[in-house]
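The structure is given below, and queries will be raised subsequently.
All protein chains but one are shown at their positions in the complex.
Chain naming follows the written order as A, B and C, and within any one chain the residues start at number 1.
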Amino acid sequence: MVKLMRKICVVIANRAEYSRLKSVLKEITNNTSLELILIVTSSLLLEEYGKTIDSIKNDGFHVDAVARTVVSGGDLPAMVKSVGLCCLELPTLYEFFKPDIIIVGFDRFDSFGAAIAASLMNIPLAHIQGGELTGTIDENLRHAMTKLSHIHFPATQKSAERIIRMGENPERVFNVGCPSVDIIKSVVIGSKKELCNKYNLNPDQPFIIWIQHPVTTEFEFTHSQVIESLEAILELDIQTIGIYPNIDAGSKDIINEIEKIKANKKNKKIQFYHHIPFEDFIILLAHSDCIVGNSSSGIRESCYFGIPSVNIGTRQNRRECGSNVITIGNNKEEIRNTISKCLDHGRYKPEYIYGTGKAAEKIVKVLDEIDLEGIIHKEFFE
Amino acid sequence: MVKLMRKICVVIANRAEYSRLKSVLKEITNNTSLELILIVTSSLLLEEYGKTIDSIKNDGFHVDAVARTVVSGGDLPAMVKSVGLCCLELPTLYEFFKPDIIIVGFDRFDSFGAAIAASLMNIPLAHIQGGELTGTIDENLRHAMTKLSHIHFPATQKSAERIIRMGENPERVFNVGCPSVDIIKSVVIGSKKELCNKYNLNPDQPFIIWIQHPVTTEFEFTHSQVIESLEAILELDIQTIGIYPNIDAGSKDIINEIEKIKANKKNKKIQFYHHIPFEDFIILLAHSDCIVGNSSSGIRESCYFGIPSVNIGTRQNRRECGSNVITIGNNKEEIRNTISKCLDHGRYKPEYIYGTGKAAEKIVKVLDEIDLEGIIHKEFFE
Amino acid sequence: MVKLMRKICVVIANRAEYSRLKSVLKEITNNTSLELILIVTSSLLLEEYGKTIDSIKNDGFHVDAVARTVVSGGDLPAMVKSVGLCCLELPTLYEFFKPDIIIVGFDRFDSFGAAIAASLMNIPLAHIQGGELTGTIDENLRHAMTKLSHIHFPATQKSAERIIRMGENPERVFNVGCPSVDIIKSVVIGSKKELCNKYNLNPDQPFIIWIQHPVTTEFEFTHSQVIESLEAILELDIQTIGIYPNIDAGSKDIINEIEKIKANKKNKKIQFYHHIPFEDFIILLAHSDCIVGNSSSGIRESCYFGIPSVNIGTRQNRRECGSNVITIGNNKEEIRNTISKCLDHGRYKPEYIYGTGKAAEKIVKVLDEIDLEGIIHKEFFE
Partner (left out) sequence: MVKLMRKICVVIANRAEYSRLKSVLKEITNNTSLELILIVTSSLLLEEYGKTIDSIKNDGFHVDAVARTVVSGGDLPAMVKSVGLCCLELPTLYEFFKPDIIIVGFDRFDSFGAAIAASLMNIPLAHIQGGELTGTIDENLRHAMTKLSHIHFPATQKSAERIIRMGENPERVFNVGCPSVDIIKSVVIGSKKELCNKYNLNPDQPFIIWIQHPVTTEFEFTHSQVIESLEAILELDIQTIGIYPNIDAGSKDIINEIEKIKANKKNKKIQFYHHIPFEDFIILLAHSDCIVGNSSSGIRESCYFGIPSVNIGTRQNRRECGSNVITIGNNKEEIRNTISKCLDHGRYKPEYIYGTGKAAEKIVKVLDEIDLEGIIHKEFFE
C-alpha cells in the first residue's frame, strides 16, 4: 500500500520563530515522505520589523501563502485584535491546504491565533518549546498553547516534565532540545577579525549585544525601562550592536528611543539593526563579550558559548539558565556595573541546557512516524 | 479613605452560561461595593438559538453592551472565525468600560475570545468551572482558559486539585461548588400536576428530557449520532421534552432532524423547545423520569435529584458523575434499552458532587475582597 | 505571439445572482481563451438560505474558493459587519488567483465587499445590471458599485443612459440585456399538467407565486408588511407557491411568519420552498396566473411572459416595468383585491424591456476582447 505524503504546515509569525524553526523547515524539505506547507504571517511581512519574509525566500523556502494579521496600533487592544485577524484568516488557508499536522511556534500572541484555528478545526497541532517558564504574558500563552496542542516538542527535561504535569500524555511529549542549537552547530564561527570587519567593529576592543523587548504586562513602563538600559550603555561608551525589538505592545516606545540615539551623531559606538540573520547573530554572539537585555537568546543561546549575559527585568523571569546569566532590575547603575563586571569576568564554561543539537532531526522523525489516528481526541492524563 | 467600587464585567455567550451565572449576576447586583457590567454576545443574540438576551432583560438585568460575534456557517472554520470576531469586538468594549475584573464562562469557543482579550489586556480574569474533565474540544478550551486566567472558581474538589496541578497558585483557586446549585435550591419545585399542565404532559405517564449537542471532534458523525437517539425515543413512544442544541459546529444537523420530526404530525408524544428558562428546566428535571442525551445537565444537575441519566457518547466522557449516570454509545438499541432500564429502576439517592449551593455568594465575596495588586503577574506554581 | 488566457473571476453571493449569472458562467467556461475562477460567498453557503452552493456544483461548475462572509444577527449592523468580513476575506483570494477581470452582481450588500476589494486592488471590475432604479438601499449600493466599476453591462437602454449620466465612459457601457432572459429562452416550458404534477398543484385551478423580501430601509416594518400579504393570500384561499426571502436584515421576521403558517395544517393550499432552481422557477412563472410580492422577478422576468404581477410596497419602486405590473401598498384588502383583479384579467402581451436573450454571449465577448490597458485609470466622463 502506498503511504501518502504527510502535509506538514508550518505557520511562522516573527523572526525569533523563523530563526529557531529554520532547521526544522530544512529537515522537512529534505524528508521525501513529507510535504512542507509554509504560511508566513504577522510582523514577518512588515518593513518596520525587518520584513523577514524576504530572508525566508532568499534562504530558498517556498512561501505557500501569506496572511496579513497585524492590526496597527502597537498597544494591548491592537494585540488582541491581531489574534482576531489571525483567527479570521487562517481557517480559509487550512481548509485550502488541508494539512495533516500544523506546527506553531512558542508563546507569542502573533502565533496564538494559528494554534487556536488548528485546535478548533481538529487538525493535529504540534507545539515547539512548550513548558518553559518566564513569568510574563508569553508564559500564559505558552501554557494555553500547550493545552490546545496534541504533540509537544519541549527543549529541556524540566519543560517536558511540566507539560506532563499539566495533563498532557507523556507519549506525546518529546524532549528534543532547542532547534536553534542545530543552527548554532551548523554555523562556521570564523575569526573575530572577519566578523569585526563585516560589522564595523574594532576587533581590539570589547563589544556587546543589546536586545530589549517590551514586557507586555508592564506595558506602561516600557519607555522608562528602555531608557535605563540605553543610558547605561551610552555611559559605558562601549562598542554595541543593538537590535530592534519584536512587535509586542510597547515596541514603539523602544523604537522611538533607538531613533533618538541614531539621530544623535555623537553616539558613534552604538549601531542598530532591524534584523540580523540568525547565523550572523550566532557568530556575533560567539565573539561578543557580553549580551545585554531581555531576549531569550541571552539565556538560551548564550549558555552554549558561555557568553556573560546581563538579563534585565522580569521578561525571562524563571527561564532555565546557566551560570553565565546575571539577572538584575531596570536600573541604570546596576546595568552599567553588571556589564562592567561581566567584561572583567570573561567567558563562562559552556552549558548544554537546551540540548546539543539534532532537534530538527528528532522533531521531523516524530512528525513522519507518529500515529495520528485518534490523536485529536485528547484526554487529560492523570 | 473611600474604597472605589470594583467594576465586575461578566461576558455571557450562551444560554448554558447564563443559566449558571445568573445567581452570580444577582449577587453582584446586590453587593453595594460592586458594579456589574454585563456584556452579551454570540448565540444569546440569535433567534435560532432562542434569543436569550430577551430573557436576560426580562429577568431584570441591564445589558451594558452587545457584541455580534458569530460568523454564520455552523462548521469548524466558522467557529474559529467567531473566536476571531470576538477578539476584534471585545477590546473596544473593555477599553470603554475599564473593568477591574472580567468573568467568563466555562469552556466554549464562544467565550474563548472574551478570555483571550482579558488576559492579553492585563485585566484580571476570573474563570468559572475550570479543571473539569470531559474529553472533548471543550476540554482543551477549558484548560487553555485556566492557563489564561488569574482567579479560579472550580465546582468540585477534584477540579480544584487539577487546576493547581496545572501550575495555578492555590491561593487563587476557590472550590465554591457549581452556581447552578444555588438556582436549584432557590426554585420552588411545585407539584408534578401543575408542571404537566403547563407543558401539556400527561401526569400519569412517565416523561423524559432529551438534550443532545454535537460533539465537535466528531463533527462529521453528528447526523448519524442524533438519528440513533431520536429513533430510540420515537420507538419507545414515551412523552419527551426535547430541547434544541447549542451553537457548536454540527448543530444544524441536529436542528434538521428535529424539524423533520416536528413536520410529521404522527409524533405526538415528543415536543421540542428552542429554550426553556433554567428555573423551568429544573422543575422539569425534578419531576422527570429520566434525562437522555449528552448535556452536562445530565451529569451536573441530575445527581442533585438522583434522576436516572442516560449519557450518550463521548461528550461528557470523564466528567465527575454520580451513580445515577449510565454512559453508553451512539446506538439505537442500547439507548432504547438503557432508557427502559432507567424507567424501571426509578430515582437514585441524591449526590452533592457539585456542591450544596451558596456558590454565587462565595464567588462574589472573593471578587469583592481579593487583592488585585500584582495579580496579573502570574507565575507557574510549583 | 501567444495570447495568455484571461482569468475571469466571478464572485457570487446569493441565489438571485446565481440565477442571472449562470448563463455567463457557462459562456465563460465554453470560451477557450478565458479561464473561469468561481468564488462563492455569503448566503450561498448557508442552509437556512437554501445552501445554493450545492446546486452550483450539481450544475457542473467548479468552485475555486468559498468565503464565509456572513455575520449572524440578521439586522442592519450585522449587514455592515458582513460587508466588513467580505473585505477581510476577498483580498487574500484575489491575491492568490490574480484574476484579470472580476465580475460582481448587482446591488446587494453581500456582493458590495467583493466590488470594493476589486476596485481598491486595481483589478478591472465588471458590473452587471447597473443603472436600474428601485428606490431602496439596494439602489444606493447599485450606483456606488457603478462608480467603483470599470466595465458596465446594464440590462436596459435607460439604465445604460443613467450610467453614462453618472460620469462613466460610454465606451465601457454595454447594453446587453438581462442574462436571465438567456435562461428563460433556454428553458423548455413543457405542459402545465407536468409542472402541476411535480409541484402538487391542481392544474384545473389557478395558482400564484409569492416572494417577498424585507425592505431594508423599512426594516422595522417587515413584520407588519409580510402579515398583510400572507393574510391576503390565505383569505383568497388560492393555490400558492411561496419562496423564502433572501438574507437582508429583516428576513428572519418573514421566515418566522412562514414557519407559523407551515405549522398550521389548515393552510393546505400554500406551500413554501427554501429555494427553487431558476429553470423550475421560470416554468412555474410561465404557467402561473399571477406573481405577488416584491421580488425583481415580478418585474423583470414576468413581462417576458406577460404574467400579471402584483408588486407590493416600495422595494421595486422605480424599476422599469411592463403594463403587466400593478404596484400597490402593504395593505391586505388592496393586495387581495388586486390579485383577484389580476386573475380576472388574465395574461398580458409580452414585453421585452430586459432584452431578448444572448446577454451572456455579448458579455463574454466583451470580457474576451476589451482592451484592459489603462482601464483602471478611470476618469469622470463629461
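Just so we're on the same page, a contact is a pair of C-beta atoms (placed from the backbone, for glycine too) under 8 Å apart; a residue touches a chain by one contact, two chains touch by 3 or more.
Everything quoted here is computed from the prediction, not taken from an experiment.
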Displayed chains in contact with the omitted chain are A, B, C
Of A:Gly73, A:Pro206 or A:Pro277, the residue touching the omitted chain is A:Gly73
Of C:Ala117, C:Ile151 or C:Ile258, the residue touching the omitted chain is C:Ala117
Across the whole complex, the chain not displayed is touched by chain A residues 45-48, 68, 70-74, 77-78, 81, 85, 252, 256, 262, 265
Interface residues of chain B toward the undisplayed chain are 65, 67, 85, 88-89, 92-93, 96
Per the touch rule stated above, chain C touches the missing chain via residues 76-81, 83-88, 90-92, 94-95, 109, 112-113, 116-117, 119-122, 133, 135, 137, 139-141, 143-148, 162, 165-167, 216-217, 219, 314, 317-318, 376-380, 382
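Note that only the chains that are shown with their structure count from here on.
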Between the Cα centroids of chain B and chain C the separation in whole angstrom comes to 42
Residue ranges of chain A touching at least 2 other chains are 85, 88, 92
